[in-house]
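Complex shown without one protein chain; remaining protein chains in place.
Letters are used for the chains, namely A and B, taken in the order the chains are written, and counting of residues starts over at 1 for each.
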Amino acid sequence: MDNLLEISNLTVELMSTQGIVYALSGVDLSVRPGEIHGIVGESGCGKSMTAKSVMRLHNPRRTRMGGSIRFEGQELLSLSDRAMEKLRGTEISMIFQDPMTSLNPLMTIGAQIADMYRCHTGAGKGEAMDKAKEMLTKVGIEPAARRCRQYPFELSGGMQQRVMIAMAIACTPKLLIADEPTTALDVTIQAQILELLQKLSDDMGMSILLITHNFGVVAETCRRVSVMYAGKVVETGETSALLRGARHPYSRSLINSIPGGGERGTRLETIPGFPPAMFRPPEACLFAPRCPYADDRCRAAYPPSADCGNGHLAACFYPLREEAAV
Amino acid sequence: MFSAIFGHAPLYRSRKRKTGRLFTPAVAVSFAVLLILIFTCFFASVLAPYNPNAQDLYNRLATPSARHLFGTDQNGRDLFSRILYGGRTALTSALGVVAISMIIGVPLGLISGYKGGRADTFIMRCCDVLLSFPSLLLAFVLVAGLGRNTFNAVLALGIVYVPMLTRLTRSLTLVEKNKVYVSACISLGYSERRIIFRHILPNCISTILVQITLDIAYAILDLASLSFLGLGTQPPQADWGAMLDEGRAFLLINPLLSLIPGFVIVVTVVALNIFSDGLHQYLDPAQTALPGFRKYERKYLKKKEVETDG
Partner (left out) sequence: MGKFILKRIEQMVLVLVVVSVLIFAMVRITPSDPVASMTKGRNVSEETKNELRIHYHLDKNPVEQYLIWITGAVQGDFGESYRYKQGVSDLIGQRIGVTLKLVVMSGILSLLIALPAGILSAIKMNTWLDKLLSVLTLIFVASPVFLTALVLMLVFALRLGWFPSIFQGNGIKQMILPAIALAMNMVALTSRITRAGMIEQLNSDYIRTATSNGLPRRRVVLVYAFKNALIPVITVTSVQLGTMLVGAVLVESIFAMGGLGDLLITGIKTADYPVVQSVTLLLVFVFLCINLLVDVFYAVIDPRIRMR
């Protein structure tokens, strides 16, 4: 089947006070229709950057993008701003991490959803408000009619996030990008939101690109997952396969460092060292300085993605075997 | 030049890290202008070719010439000398205004913010009352009561500027009060006075400083307004605002009499504004403007080329 979203060799350079930062240096990622695909990685590895690139939310004067992002076969990076505006909200939508600040404090939530709907479909006020109520019910906010007239500051964090989701799906997009949607919420609400996202994906046949640093979230909801490190994707594959035995040393270490599951009294696993500063495009494997298996080959050139069978890719010269001991 | 801005980030960050440079081209020029101004006005008695009050009735309303750089006014007094002496008055008065407002306003704001409670409410109510006057109006009334001369104008304006400064200091203090180092000081048993003046104040100083430089500019403007109306410096003393007023009657004959003092005021205030902006950008990194890609690459990569070649 054709990929809904295909990112190839995406590069993003940012202007900063310290010089040019090579935030993404060649990201390859694809999302299939109807699938929930996760992006995991530590802070600063470029996962949000990738998401924002798909939506082209960057400041054009400070950012330079290269490579290709194809949505349903159409190249997004060369689209005009007008055309991109049309896509956003109707075909691809995004929800963000902090729901409190992500909603307009001066408009009622009903008005915000309705406004979004009206701008895209030209519907009348009444029709748009009905749609807003319908959306609120869909995301589990009841009673919709009363909530419609409330302002964001009157709602709890979980409800605010639901409102954001309602806004995002009002025009039934094919792809929803969720940038750490649950990080700012407490655990019980997290579960509810994730459940909601899964339900919506099933009901609407909508793909979700779920960005998180929490493997637990990934394990619960994502069919496939990509692991990112220092601006590149280092491993992609089915979640179950990855959790059973990750092929890239970084993914392996990352999964092993999750506390819990070990015997009492055993040390917690950590990954020594720090992620690299990205002031130069990578000329070698970026994980090499911290990798226990690295050798000169790793330090000389960036490893290409190796196919470990079944479409499972790992960017390593020596991908680990499934049963390899840590 | 760019390496000064785009040097490498230090591994250790001091408490208030400043990015970029203070003396961007605009700021440097303004600072130079200000220095020249301060210098010439301070040495007015040496630099002025004539006594500013010396009348030369045979030479009234003269246009600029070699003898009189800016010409003469309606009483034959040399305009250039009057501008210099006027500048001395303007700058010292403005500094006086700011000094008064600082000496009263900053401690009040610190106490109000730190202690809270009734002291805070009382001080804030007083500020509210003072702030219900449009600023110059309060100065008018004070001058009306105290008498119309330079000293009283300075005093009046100083009082007028107190509420704003108090409010600013108070809000800064409120922010600092909740920081951990204050709790640490309290638990070490430091006296309130020590905490406020030796710990909180230094952290507020930079923002206050930016405000102060702006206030000097406003003071110059307000003092000129007062003198213009006859409520400040009294003739025949040289003062930019007063000179502007005196020159009005001769607008069609020799507009320079009014325009030159006006021009000098604008230049001074603009320079102060630019300097204040520069200071603000230097102290608050969020404000720095970044260059575009092409500009940066042209300069930075060129430098790298030079380095690798040489």
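The rule we apply is simple: contacts are C-beta pairs under 8 Å (C-beta built on N, C-alpha and C of every residue); 3 or more make two chains touch, one makes a residue touch a chain.
Note that this is a predicted model, so its numbers are computed, not measured.
Within the full complex, the residue among B:Val143, B:Leu165, B:Val182 or B:Ala238 touching the omitted chain is B:Val143. Within the set A:His120, A:Arg223 or A:Arg290, the residue that contacts the chain not displayed is A:His120. Against the chain not shown here, chain A presents residues 55, 57, 61, 81, 85-90, 93-94, 96, 98, 101-106, 115-116, 119-120, 151, 153, 164, 167-168. Counting over the whole complex, chain B has residues 128-129, 132-137, 140-148, 217, 221, 224-225, 228-231, 241, 244, 248, 251-252, 255, 258-259, 262, 265-266, 269-270, 273-274, 289 touching the chain that is not drawn.
Quick note on the criterion: only the chains that are shown with their structure count from here on.
Rounded to a whole number, the gap between the C-alpha centres of chain A and chain B is 50 angstrom.
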